[in-house]
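Contents: one structure, followed by commentary.
With one protein chain removed, the remaining protein chains of the complex are shown where they sit.
Our next item is chain A:
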Amino acid sequence: MSIMQDSREATMVGRRSDGTPVRRPLSPHLQVYDMLQMTSALSISHRITGVIWSVGAAVMVWWLVAAASGPEAFATVQWFLGSFIGILFLMGLTGAAWFHTLAGVRHLLWDAGWGYDIPTVYKTGRAVLVGTGVLTAATWLALLMSW
């Protein structure tokens, strides 16, 4: 089949009982699913930010190993973290880390059985987003002031 132009083309080729082919409809799936709902968007973001933070943890290992190796190795890692790419990476990492932290607290509250009704889900979801912005900005303010 060709590339789909319309969600109504989401069909499968089946056969009638007499053997003649027929296009039967499929249930609505990704092509008609609203991907930008707060609930699903924050859910997949929690996973993505967790994976990003794993990369950040590897950089933490690099930083610690370099500090133990000597001044030259440490100068290299400090140079990278202070470079344009490094600062961009650290800024993204700070945002991802705060998001994963706050969304993780939200998950712990759910695990404790709290906050399952839809208004609360949206309220805590917005709190996670606002909190991520505020705490990321505060972290970088502290960083710039101590620089």
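Convention: contacts are C-beta pairs under 8 Å (C-beta built on N, C-alpha and C of every residue); 3 or more make two chains touch, one makes a residue touch a chain; residues count from 1.
As a convention for this text, contacts and distances are computed from a predicted model.
Enquirer: Refer to UniProt and select, among "Succinate dehydrogenase hydrophobic membrane anchor subunit", "Spore germination protein", "ABC transporter ATP-binding protein" or "Multicomponent Na+:H+ antiporter subunit A", the name of the complex member that is left out.
Expert: "Succinate dehydrogenase hydrophobic membrane anchor subunit"
Enquirer: Which of these touches the unseen chain: A:Met12, A:Leu26 or A:Ala67?
Expert: The one listed residue touching the chain not shown is A:Ala67.
Enquirer: Which of these, A:Met12, A:Leu88, A:Ala127 or A:Ala142, touches the one chain of the complex that we don't see?
Expert: Going through A:Met12, A:Leu88, A:Ala127 or A:Ala142 one by one, A:Ala142 is the residue touching the chain not shown.
Enquirer: Of A:Leu26, A:Leu88 or A:Leu108, which one is in contact with the hidden chain?
Expert: Checking each option in A:Leu26, A:Leu88 or A:Leu108, the one touching the absent chain turns out to be A:Leu108.
Enquirer: On chain A, where is the contact patch with the chain that was removed from view?
Expert: 47, 50-51, 53-54, 57-58, 60-61, 64-65, 67-71, 74-75, 78, 82, 94, 97, 101, 104-105, 108, 111, 139-140, 142-144, 146-147
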